[in-house]
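Now for chain A:
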Amino acid sequence: MSDRAPSGYADRPLVKPPVWTWEIPVYFFVGGVAGMSLLIAAVAGLARMSDGAPALDPLVRKCVWVACAGAVISPMLLISDLGRPMRFLNMLSRFNVRSPMSMGVWILVGFSGVSGLLLIAVNGTIVDLPVVAPFAGALGPLMTTLLICGGLFGALLATYTGVLLGVSTIPAWHQNRRRLPVHFGLASLGSAASVLLLFGSSDPVLVRLLWIAIAGEAGIALLSIDRSAVARENAAVPQWTRLPPILMTVASAVPLVLGLPVLAAISFPMGSLLSRFAWIKVGRLSAMTSGSSQRD
Partner candidate 1 sequence: MKTRSRDAQRPDCARSVCPYCAVGCGQLVYHRDGKVTSIEGDPESPINAGTLCPKGSASKELVTHEGRLIWAKVRRPGASEWERIPLEQAMDEIAERTWASRNRNWVDRDADTGERIGHTTAVAHLGGATLDNEENYLIKKLFTAGLGMVAVSNQARI
Partner candidate 2 sequence: MKNERGQRHNYVERGVTVGFLTDPTLCIGCKACEVACKEWNDVPSDGGARAAIGSRSYDHSGDLGASTWRHVKFVETETEEGLPRWLFLSDVCKHCERAGCLEACPTGAIWRTEVGSVLVDDDRCNGCGYCVVSCPFGVIDRRGRPTAEIIGSIAGTAPSSGSSEAVAGEGGAFKCTLCYDRQVEGKIPACANACPTDSIMFGPLVDLKEYAQVRVETLHQRGVTDAVLYDGQEGNVNGIHAMSVLVGGSVGDAAGDAADLWGQPSNPTAPYAYLAASWSSALLTVVLSAVACWLAFVL
């Protein structure tokens, strides 16, 4: 036998790369921000309860506005990425627990519904309507349940996208199936806080939330430096995919320490958005190098 290896298929990709384009990473970011802002609204509303009704202070109002904006933009992004956009309603024809895509769609529907109601509720016009008057008493608990549901849907919307990638055959994704939801959740929390800061809300809570997110991201970054997916060692990984962790930790912490929260509120969400693109890119590379001869 000569030393010549047989021409086989060991170096050919075992699995197909994702077909998604830019709309999906943007949706991950927008959905995440919208989701987490509703969580912030919920906690804010409940934490500052007064006489049985959640406080609808400016922060909560802003959060609901951000959530609603996300609830409008997200479906458009998802639908535009579909191979056949006109058939998006087919997604609502069944509820498939085993499919993160199907669950995600229903989470988004739930989230949009609740944030819509909250938008109306928060603007107070509903309260003066004569027809609503007799139920005035029930408004407080209604608002509470709405906020709780909103917060829940919001947090799920921000984290299910991690599951969407984690539950796949792409090696770089499924090997990080536990880390991705946490990472997307924290990134969304921090981004939501940053967005609210940028919208002029000076509530000190936001800075604390940003700190929490930065700390979380730093933890994840430390965890993944040691081993992480095949993507890291793979030479073909472009350099910019290493940027997001830095933006979301160091580049955000320093401005905060220097008392320039606005700077941090720009750096963190940028890192978060870039991170979504990085995970899609790494996913593609991982698929293309999934051949058995390249298995790490």
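Just so we're on the same page, a residue touches a chain if its C-beta (ideal position, glycine included) is under 8 Å from a C-beta of that chain, and two chains touch if they have at least 3 such contacts; residues count from 1.
On how the list was made: all candidates are chains of the complex that A comes from, given by their letters.
It should be emphasised that the depicted structure is a prediction, and the values quoted were computed from it without experimental measurement.
J.: Considering only the touch criterion given at the top, point me to the candidate in 1 or 2 that touches chain A in this complex.
T.: The touching one is 2.
J.: Quick one: which bits of chain A touch candidate 2 in the complex? Just the residue numbers, please.
T.: 1-2, 4, 6-10, 12-21, 36, 39-40, 42-44, 47-48, 81-88, 90-91, 93-94, 96, 98-102, 105, 151-152, 155-156, 158-160, 162-164, 166-170, 173-174, 177-182, 185-186, 189, 205, 208-209, 212, 236, 283-285, 287-288, 290-293
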